[in-house]
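This is the structure I have questions about; it appears just below.
Complex shown without one protein chain; remaining protein chains in place.
And then subunit A:
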């Protein structure tokens, strides 16, 4: 019920070892601070779900929190590769990483099915690619009306969804705007959810077109100013492109990364 709590309490309560956890945010409003809290609380064996695992997932994987990654594009947007992800996928460091790989359209539709309370979604996708042969959660399905062969993907219903938003009120109603990615879908699909926000206000100013997650769709809300940095929160701060570029050097080397982790997160 949109209970206002601290980030540390929310993570302690909602994220358990072995859980399936989705931190979403499509470039915009990525819950980076919440990811760091998961690292600090030393969660293990997580199945991490995210369409675009970027540097916060590189950090979670490098810190040894993940057993499996469900994703559609793992890279440092505009910069290059995720080196901690690569190291885990190619060399099993610090722990082996199982992967379940989709396209964006497939992942988005898996959340849509999850949010809709349906067992699967249908899309016209994947045909002719090598992905169906490698991913058990992609299967052909025949349209009962036209006979066309389409693709089915199962619903994704994470144990916990974590997203960042601009603001909430004291009742835990959440307001967000700009690029909204799959925020609504992942929160509605998940069994529990945490929304970190830039600020908690007494009264939400009505914003035409703003997407609101009503309090009763959200489990916990935590005020974390700057909680999306180095990604951005429209109306609050811009994306720190220099940080994304600098991550490449930090993450290339295991020792440099471990140093960074000790210094900046733990």
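Definition applied: contacts are C-beta pairs under 8 Å (C-beta built on N, C-alpha and C of every residue); 3 or more make two chains touch, one makes a residue touch a chain; residues count from 1.
Note that contacts and distances are computed from a predicted model.
Protein name for the hidden chain, per its UniProt entry and selected from "MaoC domain protein dehydratase", "Glutaconate CoA-transferase subunit B", "N,N'-diacetylchitobiose transport system permease protein" or "Na+-transporting NADH:ubiquinone oxidoreductase subunit D": "Glutaconate CoA-transferase subunit B". Touching the chain that is not shown, out of A:103, A:173, A:217 or A:251: A:103 (per the contact rule at the top). Of the candidate positions A:4, A:89, A:141 or A:265, contact with the unshown chain belongs to A:89. For the options A:34, A:74 or A:155, the residue in contact with the chain missing from this view is A:74. Those residues of subunit A that touch the chain absent from the view are 26-28, 51-52, 71-75, 77-79, 81-82, 85-86, 89-90, 101-105, 108-109, 111-112, 123-131, 134, 148-149, 178-182, 184-185, 232, 234, 238-239, 241, 244.
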